[in-house]
Every structure is written in structure tokens, then in C-alpha cells.
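As C-alpha cells, the structure follows; a few thoughts come after it.
Every protein chain but one is kept in place in this view of the complex.
Up next, chain A:
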Amino acid sequence: MRVLLLIPSRESSMLLPTFADQMSPRRKMATSALACVLVGLAAAPLRGWLDPANVVMLFLLTVLVVAVVLGRNPAVLAAVLSVLLFDVFFVPPHFSLAVSNLQYLITFAVMLATALITGHLAATLQEQAADAGRRERRTRALYEIARQLAGALNDLQVREIVEGFITAEFAGRCQLLLGDAVGDDAAAWLVPARVAAVHAAGTRQIDGAVIYLPLKAPMRVRGVLAVHPGNTLDEAELAALDGLASLVAIAVERLHYVEVAQRSELETATERLRSSILSALSHDLRTPLTVLVGLADAIVLAAPGLSGPALDSARTLRDQAGRLAGLVANLLEMARLNAGSVTLRQEWQPLEEVVGSSLKLLGDALGRHRLRVDLPRDLPLLRFDAVLIERVLCNLLENAAKYSPADGEILIAAALAGDFVELSVGDRGPGFPEPFSAQVFEMFVRGDGESTTPGTGLGLAICRAIVDAHGGRMRIENPAGGGGRVVVSLPRGEPPVVEAEVM
């Protein structure tokens, strides 16, 4: 055991009571009587020579010593016995309780009173000194364990320190239960229900010989300390156990927060690494893509020098490079969203604006599809990250264009729906395969397993991640009029007021 409890040896003034503590009350009485008789015997031969007043002094001294050494009751016995012995052996007529000079009655009374009072005072002082000694010892022990607990580096060390303390101080066993569940390795003398009750109530409970103490830390109850002491405990010892439980609770809580701090530091470091890898990756991917897209475009624009088939090839090259760039953008966006390195730049703005910018961004990509935008004029401002919602809309529009017939209509609509505003993108395609499942929003899942329509199935997954981050929802439906529709619900919140201007 690595725990050392340094309990100082009792001071010398306490040695006698320690010795006397081991005597039974009967033996203490006998010792007290013996002391009085011995003093009487010692003084008897000097009877002619000693003044009676001095004999009284000898007896009073005896009572005082008995009180200090043996305690209150033996002192009372010694007081009474001293008066009797003095009367019988030293007051004429000798060897009789009778008194010739009535003056001695006053001597007896004063002697008895003095003996009783000094005896009482001495015994009380002695008891208080012993109490103070015990208290000091316990305080020292608690201070020592507090010091050790403050240095504990993990729960196991806390356990060892507490077990050492209980063994040394209470000659008993104990078990430290962190959390509210009792593990399989718990001692047989534990009552799990009692542990749970103490944990829930946060107050000390005693069940037979076992004391259950809640580990009440400032934030919450951190567990239960069950103590099975070697002998029954008095109030002061229970109070000491309460003190121990608080110390342990604080130590356990401290260790808990140390762990939390370490974990969050690790997470921050991991996140930083992730986002620096991502930005390096996106830079490395973007450079060749920029060159590819640009050069392919340059070849197409240098058209006069190219024959028909070569021009077609150049166009295909340009379009495919553009698609590759879009794909990489989607992949990187998804990686950023997954890595949690995206901070939303949410601002209050009209939905109409982001619809407009998405349409402009897509430009020719919508091909020959007819586009209809149906936004009510009185839509409230919504709070969102325009760049991310623009990506959602672009993905949904690209999907719509991909799955609907070449000249099919694509409808962008919005409507109020309770606490949300619903923005929908509908197409004239075959609709979503029924029954609907949330799977379409998962990565790399596509509506039609072996479709010839190009795509990775990333689009909807990104949309959902973005909409989730905004506290919104996404669903798919096949409207009665045919085609498919994706509905994005964004929370309305409480838009700020823009004061109307006076013309």
C-alpha cells in the first residue's frame, strides 16, 4: 500500500489515561479504593507527629490524582472513602466513626466538598483534553488525505487512497462506486438498491453495519462511498466520514473535468488537422482543374483552327472538365460538412435572392428546361448561409434537370407552413421510386441503382447536411400532377424589422 498515514504519537501527558483506558470500571474503583487505603496506612504511623490538617491535604491530593488518572466515578469513591478513613483513623476517638470534637464535622464537610469539586473539575478537564486530542488527530488525518487526493492523477489512485484511509482509521473495508451503477466486482456486503437510493437522494444512509455516503460534488452527485467499519461509530466519526466523502467527491469531480479538458483539447487538435488537410487537398485538386477547364475552354474558343470532329472533342473535353470541377466541389463540400469545419454565416435575407443567384450560377447547365419561379411576394426574411443554401438549390435544380425530359418544366415554389417556410423544386421526371425512404438522403445512394444518368448520389446528402445545420428539414414527394419534388423546410424564426421609409 502506497498510502502512509502519519499519526503522531500521543503526548506524554496523555500516557496515563491511555493506560487507565484499558482498565474495566470495576478495576478502576478497586484501584481508587486501594490508593486511599495506602495513603491512610502511610499516614497512620505519623499520626502523633502530623497535624490533622496536613493529613486532610494528603487525602485531597489522592482524590485529585485519582480524578486525573481514573476519571470521575473513582474520584467520587476516593472522596467519600478519604473522609471515612480520616474520621476513623485520624480523628479522636480513633477506630470509630464517632467524633469527640464537633468542629471536625465542619472539616469533614469541607473536605468532602473540596474533594468532590476538584475531582469533578480534574476529570472534566481530562475528558476535554482527550476529546481535543481525538479531534486533532482526525483533522490531521483528513488534512493528510485531502493532500493526497489533491495529487491523485486518476480514479484508481483515489480508490487506493480512500481504502488506505478506511483501513488505517476505521479498521474496516470500503468500496468507492463512481456513477450510479454497481458493477459486477462489487463487494458482497453492498446492497445495490441502497447505493442507487443514496445516489439519487444525495444523503447519508446507514444499513446495518454499512454506511453509504453520497459523493456530493459542486456540480452533481458523483457516486457513493460505502464503508464497512470494524466497530460501531460515534457521531464524531460519522462526521469525519462525511468530511472524507466531500473530499473524495471534489477529487473525483476534478479528475472528471481534467479528462473533459484533455478530450476537448484533443478534439480541437484533430479538427485543426482535418481542416488543414482539407484545405491543402482542395488547393491541390483545384489547381489542375482550373488549368484543365481553362485550357479546354481556350481550345474551343480557338475554333477557326479546328475541324468539326476535333471541335466536338474539345467541347466535350470542356464540358466534362466542368462537370469534374462540380463533382470535386461537391466532394470537398461534403468532406468539410462531415469534418464539422463549416461555420454557418447566417444572415437574414429574402429567399428570392438566393433563388436568383442559384439560377444565374447554373446558367446553361439547365439546358432547354423551362423554368418557372413561383415565390409569394410576402415571404418573411429567413436566416441562412447564402453560399450553402445556394449550393442546396443548385444541387436540387441540377437533379431536376437530370431526371426530367429535355423540355420539361422545372418549378421552384415557396410557401409558409407553420413555423417553417417550404421551398420546393419540382420536375416532370418519373418521380421518386416508392415507397420513399430516407435512404435517398444518404451518401452514394441513388434513386435508381443502375441508372445511365450520371451522378454520384452526393447531391442530396450534401443538401440534407446543409439543411440540417440550419435546423431545417427535407422531404421528397411525388405530386398528384406527376413528376418528383424535393421540399426544403427552413425555420422562420423572428426576422428583424426593417423600418419603412417615409417618402
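In this text, a contact is a pair of C-beta atoms (placed from the backbone, for glycine too) under 8 Å apart; a residue touches a chain by one contact, two chains touch by 3 or more; residues count from 1.
Quick note on the criterion: contacts and distances are computed from a predicted model.
Colleague: Considering the UniProt annotation of the chain absent from this complex, which name among "Rubredoxin", "ABC transporter permease", "NADH-quinone oxidoreductase subunit M" or "Two-component system KDP operon response regulator KdpE" applies?
Modeller: "Two-component system KDP operon response regulator KdpE"
Colleague: For the chain not shown, which residue from A:G230, A:P288 or A:P405 touches it across the whole complex?
Modeller: Hidden-chain contact among the options goes to A:P288.
Colleague: For the chain left out of this view, which of A:K28, A:R138, A:H199 or A:R336 touches it?
Modeller: A:R336
Colleague: Quick one: say which of A:V39, A:L190, A:V355 or A:V392 touches the chain that got left out.
Modeller: A:V355
Colleague: In the whole complex, not just what's shown, which of A:E144, A:D242, A:D297 or A:E422 touches the removed chain?
Modeller: A:D297
Colleague: By the contact definition given up top, give the residues of chain A that touch the hidden chain.
Modeller: 282-283, 286-295, 297-298, 301-302, 318, 321-322, 325, 329, 332-333, 336, 345, 347-350, 352-357, 359-361, 373, 375, 381, 385-387, 390, 495-496, 498, 501, 503
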